[in-house]
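In this view, the complex is presented without one of its protein chains, the others remaining in place.
For reference, chains read A, B and C in written order, and residue numbers begin at 1 within each chain.
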Amino acid sequence: MLINVPETVVADALRGMAAAHPELVVDVENRVVVRRDAPVAGKVALLSGGGSGHEPLHGGFVGPGMLDAACPGEVFTSPVPDQMVRAAAAVDSGRGVLFVVKNYTGDVLNFRMAAELAEDEGVQVATVLVDDDVAVTDSTFTAGRRGTGATLFVEKIAGAAAEEGMPLERVEALARQVVAGSRSFGVALSACSTPAKGGPTFELPDGQLELGVGIHGEPGRERRGMMTSREIAEVALEAVLEDLPPRLPVLVLVNGAGATPLLELYGFAAEVHRVLDERRVPVARTLVGNYVTSLDMAGCSVTLCQADEELLRLWDAPVQTAGLRWGR
Amino acid sequence: MLINVPETVVADALRGMAAAHPELVVDVENRVVVRRDAPVAGKVALLSGGGSGHEPLHGGFVGPGMLDAACPGEVFTSPVPDQMVRAAAAVDSGRGVLFVVKNYTGDVLNFRMAAELAEDEGVQVATVLVDDDVAVTDSTFTAGRRGTGATLFVEKIAGAAAEEGMPLERVEALARQVVAGSRSFGVALSACSTPAKGGPTFELPDGQLELGVGIHGEPGRERRGMMTSREIAEVALEAVLEDLPPRLPVLVLVNGAGATPLLELYGFAAEVHRVLDERRVPVARTLVGNYVTSLDMAGCSVTLCQADEELLRLWDAPVQTAGLRWGR
Amino acid sequence: MDAVLDGGFVVRWLTAAAGLVEREAERLTELDSAIGDADHGANMQRGFAAVVKTVDTRPPGTPGAVLIAAGRQLISTVGGASGPLYGTLLRRAGKSLGEAPQVTVGELQTALRAGVKSVQELGGSAPGDKTMLDALVPGVEALATSFEAAAGAAEQGARDTVPMLARKGRASYLGERSIGHQDPGATSSALLFAALAEAAR
Partner (left out) sequence: MDAVLDGGFVVRWLTAAAGLVEREAERLTELDSAIGDADHGANMQRGFAAVVKTVDTRPPGTPGAVLIAAGRQLISTVGGASGPLYGTLLRRAGKSLGEAPQVTVGELQTALRAGVKSVQELGGSAPGDKTMLDALVPGVEALATSFEAAAGAAEQGARDTVPMLARKGRASYLGERSIGHQDPGATSSALLFAALAEAAR
């Protein structure tokens, strides 16, 4: 691994972010990344965070049109409430803060504690849980569906809404609409290695796939022998569309897990489009790249988000972050 | 690998690009990627290309402010002249075409043939060879230094110059200035696997590094046992600065080989900055990410480019491509 | 069961816990890599190292104050699911002890029971879900007998998670595949009771 020692991986990365992105305020000691012009007067603030190892999520999505602040935890470990409390204080303009939280027990608990503490300090907080991963069925007997690729859609669309000056309730409602309309499915072609472990966190023999893998290498639905890109697209979309048949044009995220070459990812995007065409699912926009990664895992995921006119407009709105940029 | 069959990898990826990027014209059959508004009246056109497997280079750099066209070859194999001839015809507005060619025998020969054929068809062609890799000493007894990360600087800066309406000679001169002022050094932490080979193209035992590796896995200066991120930054910058001590502020590219997590890459960027600070090398801009990749190789490279006021202005100028975007 | 415990005892307990966590970190991570995300060892190590630092640098306090400070520190340092849960366990137990400079084992048991209840509420979980509760609950109950009995019961509780189906936390994603693995959080909870017995020896 390209590291110094496992203990400083997150701090080292934050120093690098600070060096490369003068448009961000990076508090390395307290692990908070904030857009330089925060708090933005009159604007609802968006705050997210989670375990590190999914970059550019979340720090790479801080900036105009998306997040106001991000709180990175240790690798694959949710951040602690102190980070979110500090970040919320830094970005709140008085119009409230929306916490965007991926549905993992650790994130849920730490953000919940942070929300209580921040509210004690007079910050108005709303929280939206992202739970798009259809590989894990939503049931009262589990921690519920995991949050994965839809996080990007939520952060982008709610971020644009906040940028337009919408009030907290409206920004929150839009974020919930995105969550309700989004589903994901991921596949691992190799395990990922965490610095702390120094090796793969799970065993995946060469030539085997984990269908429905989570972004921390959590197990999925089943293991299979190698499949073609085409077959993987079919299985992933079958799972996604079965869970939520779309009635609107979709935003498509073809996401790389980290170690899958962009060349292969674009090839996979072609198959995703082919399957969607065959099933007569209209595609409004497609984003291809490594956005919600799992360190050095090889693999991919597909997220579909049903987008009405308003969501589409907010998706197309300008965004200026390290990891996602378009418009003016 | 996330592929169908090795034979269709490049065509599949181009279909995916076409699906995801309506702002590009992707000719899958003839393997040419062109910006949709080409030829742009009154503008010198920039054309590049090379073996596939280095994405987003080059197709991901087609768009306003950068390339007018890219010609992807087979994986790690330079494109054929027919592609460049066709692309040149598609993008030439009458003000000439600059070929940006990485210094590999295959690219040099195929682009040279293409230039002759295109000139026969009345297109004015200038060619700039990019040869920034200090791992290979420039000598008449080798094919010369390889072209790596500086390609991004050349394409961005010459692209901005062309966008401003500068004539071919001036765009070419700026491109040469970038080449002359740029040096790179790369390190592999693992080998890369090509679809055709179905496995690693070279042997790199776990815990070993190839210092000075090329972007196709070409061997470098030496092999060593594992080093820290800090030590790698020192070795890489030592090699770069020894070859070309900077007398101007530098643009820094901290580039990922493909499978190195962005988290680690940012940590490496921090070390790069630390070493540059210690050596009193002023840094003007830093770009961190996977831009000139080697499929699924783990590793990184550093490129420094000496930038005077004009180069800096052109670097900061707007760019709108799939792989690099900023400004308006 | 009328031994009287002071703040120093609680400090010795937490210090012993930090030692055991340090020693067993790799095993905790190994267990977490089977049914979780391979960070439980690092999480506990980071948390208890910080706890020791906190209680060592603070003026010695009441048992309740020490537990509250330790719980806060865990919440501020660990992250993940275990940080808020263990943090709440200790903080709630500390609050329940109030400001008494010395407490009985019975009072400690009552306090820990309150702590465990808060863990259940926060986690929305119950014994049998294959979590830390499966070691915490029997451990706290066996305190009525002795520290050693509590350590044994918690250890047994951790082992009993092996055949369970996980319903909470990250392991729940595995469904049937969680069966046959010992829960990492239950395992670290057993270490807390082993440390308690160690401090009492």
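Basically, a contact is a pair of C-beta atoms (placed from the backbone, for glycine too) under 8 Å apart; a residue touches a chain by one contact, two chains touch by 3 or more.
Note that the structure is a prediction, hence the values are computed from the model and not measured.
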{"item": "Which displayed chains the unshown chain touches", "value": "B"}
{"item": "Residue in contact with the excluded chain [from B:D82, B:E164, B:E238 or B:D316]", "value": "B:D82"}
{"item": "Option from B:Q124, B:T201 or B:T228 whose C-beta touches the chain left out", "value": "B:T201"}
{"item": "Sole contact to the chain not displayed, among B:R15, B:K102, B:H216 or B:R274", "value": "B:H216"}
{"item": "Residue of B:A143, B:L168, B:M226 or B:V283 touching the missing chain in the full complex", "value": "B:A143"}
{"item": "On chain B, residues whose C-beta touches the chain left out of the figure", "value": "51, 73-82, 104-106, 109-110, 112-113, 135-136, 141-143, 146, 194, 196-197, 201-202, 214, 216-219"}
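Just so it is clear, only the chains that are shown with their structure count from here on.
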{"item": "Of all other chains, the one whose Cα centre sits farthest from chain C", "value": "B"}
{"item": "Between chain A and chain C, centroid-to-centroid distance (C-alpha), Å", "value": "31"}
{"item": "Chain centre separation (chain A, chain B; CA means) in Å", "value": "29"}
{"item": "Chain B: positions in contact with at least two other chains", "value": "none"}
